[in-house]
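Here the complex is missing a single protein chain, while all its other protein chains stay put.
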Amino acid sequence: MLLSILDLVGIAVFAASGALVGIAKRLDVFGVSLVGVTTGIGGGIVRDVLLGIHPPTSLQNWQNFSTALGACVVVLFFHPEIRRIRPGVLVLDAIGVGVFATGGAAIALSHGAGPLASTLIGATAAIGGGVIRDVLVNEMPLLLHRDLYAVPAILGAAIVTVGNAVNAPSVIALTTGVIVAAGLRLLALWRGWNLPIAPRITPQNE
Amino acid sequence: MLLSILDLVGIAVFAASGALVGIAKRLDVFGVSLVGVTTGIGGGIVRDVLLGIHPPTSLQNWQNFSTALGACVVVLFFHPEIRRIRPGVLVLDAIGVGVFATGGAAIALSHGAGPLASTLIGATAAIGGGVIRDVLVNEMPLLLHRDLYAVPAILGAAIVTVGNAVNAPSVIALTTGVIVAAGLRLLALWRGWNLPIAPRITPQNE
Partner (left out) sequence: MLLSILDLVGIAVFAASGALVGIAKRLDVFGVSLVGVTTGIGGGIVRDVLLGIHPPTSLQNWQNFSTALGACVVVLFFHPEIRRIRPGVLVLDAIGVGVFATGGAAIALSHGAGPLASTLIGATAAIGGGVIRDVLVNEMPLLLHRDLYAVPAILGAAIVTVGNAVNAPSVIALTTGVIVAAGLRLLALWRGWNLPIAPRITPQNE
């Protein structure tokens, strides 16, 4: 119950992030909504396509779609205000990453995925929407070169996978996964953590 | 019968639009054909992947593939002439949007999709090829920022979905959907309709 509310929170926040990018790119209201909705439910759709869930839950389910669309409408009307409450949005976004990663891993496990697949598919559910958003607006995906974004997603999904392997109660595994993923994401944002970059090749060692 | 001819017309016109973009980008003949074929059959492939139709119809079916490839070959030889008959091509493109959206919704309904999924998957079938085309040639998808393109697709798919819900004869629902979608698309092109853009944030309200 709490998880399905958090899931909708995640969809709303992801959709809002897509809509904000769309507004920054001067898209029309439909373009903003399309990028927003796709960002909100895209990760879950990719997860379902990989697992063979047809049609994908987020296309069948009015709740997910209306939540994403509603978030876009709110952003269209109130985007200056939303940019001002950015810290709050980032906390919700971190929770969204955690919920999508852990929930995605749990769904993958319940559809016969092995431990590697459930970790990767869970992480994909969490980061897929953002990648689709950036590809649609013709930018290199943010997660490739900024912020620690994917590592928390992988960690959250891995915790659920390990919890399943050791028969831990799923509520504990899910909660731990969300807290660790969201916490690590916020910590990384707060501390400005980034991963290292491979050394540039200087003329002498080429 | 008429619908399956119109379907091939849609594939040909979409493929031609992809091939024209490829030529404008100075791709080689293979690149032009790849972008063209992908644009022509890509929307249908995404539709089938979402519905769990394996392998996708357009990959199994010589008719769709040869139509798309044939259109690319024609474009490679006659692209200056085709650019000159652009108004005619736009009419065929509008019909293609209508046919793909309504046909996609009908196929989705026959594969157990609910009303939301059939509308969204139908619209995806109509606009998916163009999005893939633009992503492949590294442009922001046209439909995000120009022309009223996706709204007619959604409307066409929604008409078929509503028709199905009220048990209307499918030939009537499909025909109405095609006419409304194609008509709205042409009207938008003719009138230069665009959707509004969210107001730019001026320094004082930031």
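A and B are the chain letters, set down in written order, and residue numbers restart from 1 in every chain.
Assume a contact is a pair of C-beta atoms (placed from the backbone, for glycine too) under 8 Å apart; a residue touches a chain by one contact, two chains touch by 3 or more.
Quick caveat: nothing in here was measured; it's all calculated off a predicted structure.
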| item | value |
| --- | --- |
| Option touching the unshown chain, where A:Ile85, A:Leu116, A:Ala165 or A:Leu187 are the choices | A:Leu116 |
| Residue of B:Leu6, B:Ile23, B:Ala71 or B:Ala113 touching the missing chain in the full complex | B:Ile23 |
| Candidates B:Leu59, B:Ile85, B:Val171 or B:Leu187 - the one touching the absent chain | B:Leu59 |
| Contact set of chain B toward the excluded chain (per top definition) | 22-23, 25-32, 34-35, 45, 49, 52, 54-56, 59-62, 65, 76, 79-80, 83-84, 135-138 |
| Missing-partner contacts on chain A, residue numbers | 49-52, 108, 111-114, 116-117, 120-121, 131, 135, 138-141, 143-145, 148, 150-151, 194-198, 200-201, 205-206 |
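Rule of thumb we're sticking to: only the chains that are shown with their structure count from here on.
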| item | value |
| --- | --- |
| Copy-to-copy rotation for chain A and chain B - C-alpha atoms, rounded to a multiple of 5° | 120 |
| Whole-Å gap separating chain A and chain B, where each centre is the average of the chain's CA atoms | 28 |
